[in-house]
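All protein chains but one are shown at their positions in the complex.
Note that the chains are named A, B and C in the order they appear, and that numbering of residues resets to 1 at the start of each chain.
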Amino acid sequence: MKKLVNDPADVVDEMLAGFVACEDGVERLPDTDVIVRSDAPVDGKVGVVTGGGSGHEPMHAGYVGEGMLDGAAAGAIFTSPPATEMSELIAAADGGEGVLAIIKNYEGDIMNFDTAAELAGVEYDQVIVDDDVAIADSTERTGRRGVAGTVFVHKVAGAMADRGEPLDEVKRVAEKAIDNVASMGVALTSCITPEKGEPTVDLNDDEIEIGIGIHGEPGVERTEIQPADEITDRLTGDVVDDLNLDDGSEAVAMVNGLGGTPLSELYVVARRLDQVLDDRSIDVHDVWVDEYCTSLDMAGCSVTLLELDDELRGLLEHPVSTPQLND
Amino acid sequence: MKKLVNDPADVVDEMLAGFVACEDGVERLPDTDVIVRSDAPVDGKVGVVTGGGSGHEPMHAGYVGEGMLDGAAAGAIFTSPPATEMSELIAAADGGEGVLAIIKNYEGDIMNFDTAAELAGVEYDQVIVDDDVAIADSTERTGRRGVAGTVFVHKVAGAMADRGEPLDEVKRVAEKAIDNVASMGVALTSCITPEKGEPTVDLNDDEIEIGIGIHGEPGVERTEIQPADEITDRLTGDVVDDLNLDDGSEAVAMVNGLGGTPLSELYVVARRLDQVLDDRSIDVHDVWVDEYCTSLDMAGCSVTLLELDDELRGLLEHPVSTPQLND
Amino acid sequence: MDDTDATTLLQTVLENVADRVADEREYLTELDSKIGDADFGANLHRGCQAALEAVDELDDPTPAEYLETVGKTLLDEMAGSSGIIFGMSLMKASAELESGVTPETLVAFTNAFRDNVAERGDVDVGSKTLYDILVPVADTLQASVEMDADEDELIDASARMVEAARRGAMFTAALRAKRGRASYTEWRSVGHPDPGAVGILIILQEIHSTAEA
Partner (left out) sequence: MDDTDATTLLQTVLENVADRVADEREYLTELDSKIGDADFGANLHRGCQAALEAVDELDDPTPAEYLETVGKTLLDEMAGSSGIIFGMSLMKASAELESGVTPETLVAFTNAFRDNVAERGDVDVGSKTLYDILVPVADTLQASVEMDADEDELIDASARMVEAARRGAMFTAALRAKRGRASYTEWRSVGHPDPGAVGILIILQEIHSTAEA
């Protein structure tokens, strides 16, 4: 296994040490794997926090900063962080107006945040992001996974809080975004965790997995490698249908790299995505093309759409200053 | 070969089409693979241009925009763009105050830019970036390669031009940066070009190449995989020695991902880089950690240092607005 | 069994479990790779190592305090879904031993652990999680105590609990996962045992072999 790591067990600790050494405006709560804004808590502002397993960088710590997240708890690779550290995060983000947690729909994250809220004992609420269309809704399961669309939810919720809105309003907008965001991914290769040192999923040389999860969880279909346009048509089609966008809908789109795919290929996908949305006369407000929510070194990408109304568009354009997003 | 591409021969064209469809402030000269600022030429400003083979995204088009580059010509993957398109670029960037080309030290780029300058027939000058310490200076060779440090040269030259400085001053600062920048890379896996579909370099499962070039050209040494700290010590040491930085020198650093390495590993390297510079009492102004100058899907990274004086520090902090950099 | 003996036994059990988990780490990660995200081996191993360190700092703890510390450490250090389930359940259940370690309080402890998993994880039998083996294991223990087993007979009971756990783990293999990451594999999870369940089986095997020795 060739990775730029020392002892695999120290990856998260060393990564966070490098992160706070190099990035401005963020710091690490002592003896924890929690990153917060250097000026946290921001008095009079609703605290917006999140947490989850590591391995998705820049998610989550990359989005901590003005106009977006107040803090993020990092777990081991693909492992939810412990409730105790989450509760320290909640306390550190409470500016007296309550704290909203934005949680990706994974049981480990939810269970730990529930317990953390009890421990923290501050005004608290939470929303659960489940934008992955690859898993059809079904009671017999924990429901749809939370993937790259979470970044849009962070952004609009962070903007509301930055504007001094109260907790229930921040939650309302976060839930509106959640109801209008959908994503679907494809993996060309599996991710390799430092722990296992071998691919989690075994895809052979000409096999891809449509609908793969960001922890290498299985998708909906394994097929032969196809041209980028065909793959993009499939992903975009499923996402558009899930949101039942139609003529005249407005949306912001994201082509998210999963870690091992070069930017040149992401733009090849973005070209087709733009055409498909055009053909369906969907008004494209903007297209984000980069690595926003990865899966370690997995080759592949995901397509996300968030349907916009005036409110969400304005919040999306709200200025932020974080290590990953700076506009 | 699994890549998100259609016909490998169309990758560059489709990538650029996606790029201009998604990014603001940039456009493509008709029937060319040249990207320019939408408002080019900027009257009264020295035009700062560059060009080179594709496969290093976001380099170069990602740096076209206010405060940085006026335009960039993209060639086929790892192939210099033709002199004819470079001359169209030079003409399109000439705001009446002349054009400076920033060229990475590859013969294809140099030969084509020389011819392009003849064809364009405008006031023109050029500087050649050769920051790769992996290749010792030697007359018997084309000299040191131009790699990730080129981005710093783009930034300071672009800032000078943005401040209305004349051509000779923009060139002076570009050359100062070139004289004070050094980089060294390491590859954990080889890149795979769409054309060949197989690794350019064959590194086996526990072999790394220290000093690799960004087109998969050979480095100085192949060794067994080592812990990230040891690799970082080696790369940083060679770069610091090349620049003979000593106590009290100030520098800006860059940990650049080569395309296939996740951000988490880059921060592990950045942690050690920060420590090494600290131990050598080198004053670290800032550390850039991301993918700035890649080699398609190559796993690995490069370390770059640019020694700063007041002038370079000020220019480095000059605000820019490009698809890749936005502060 | 008086508290000191019980704590000494617990310490030996924890050391044996930690060694066994260290050996089985790759196997557990492999199981979690098939139908999950390949981190359970590392999570359980990390939890055990941290627990060993935490209990070292305790000053002559009662069994309840001992187990509460292990639980709290698992919650902190093991993390993930399994960390909060193992950790919180152990913390909650440890209170049942405050009055001392007797067959009755052991039953109360085991049932409390089982019930907290169900509550915390919002699961019931058949979801293909570690809960599926806790139910038969707790019943086996309670059955032997109901039939007036004394301490020696408890050791036989632990053998039967291991057998119940083994059957439970096999049972999970045939199930379609409805909880946890495995649930995303839907029908493809059938044929693979649940990693968490196998983890509990391994722990029970060590408890039994330590008690026997």
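We adopt the following convention: a residue touches a chain if its C-beta (ideal position, glycine included) is under 8 Å from a C-beta of that chain, and two chains touch if they have at least 3 such contacts.
Treat the numbers as computed from the prediction; the structure is a model and nothing was measured.
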*With touch as defined up top, name the shown chains that contact the chain not shown.*
B
*Check the options B:145, B:176, B:234 or B:271 and report the residue that touches the missing chain.*
B:145
*In the full complex, which of B:98, B:216 or B:260 touches the chain missing from this view?*
B:216
*Taking the entire complex into account, which one of B:126, B:193 or B:322 touches the absent chain?*
B:193
*Can you name the residues of chain B that touch the chain not displayed here?*
9, 53, 75-85, 106-108, 111-112, 115, 135, 140-142, 145, 193, 195-196, 200, 213, 215-218
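Rule of thumb we're sticking to: only the chains that are shown with their structure count from here on.
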_Centrality ranking, top chain (CA atoms only)_ = A
*Length of the line joining the C-alpha centres of chain A and chain C, rounded to whole Å*: 33
*Any idea how many Å lie between the Cα centroids of chain B and chain C?*
54
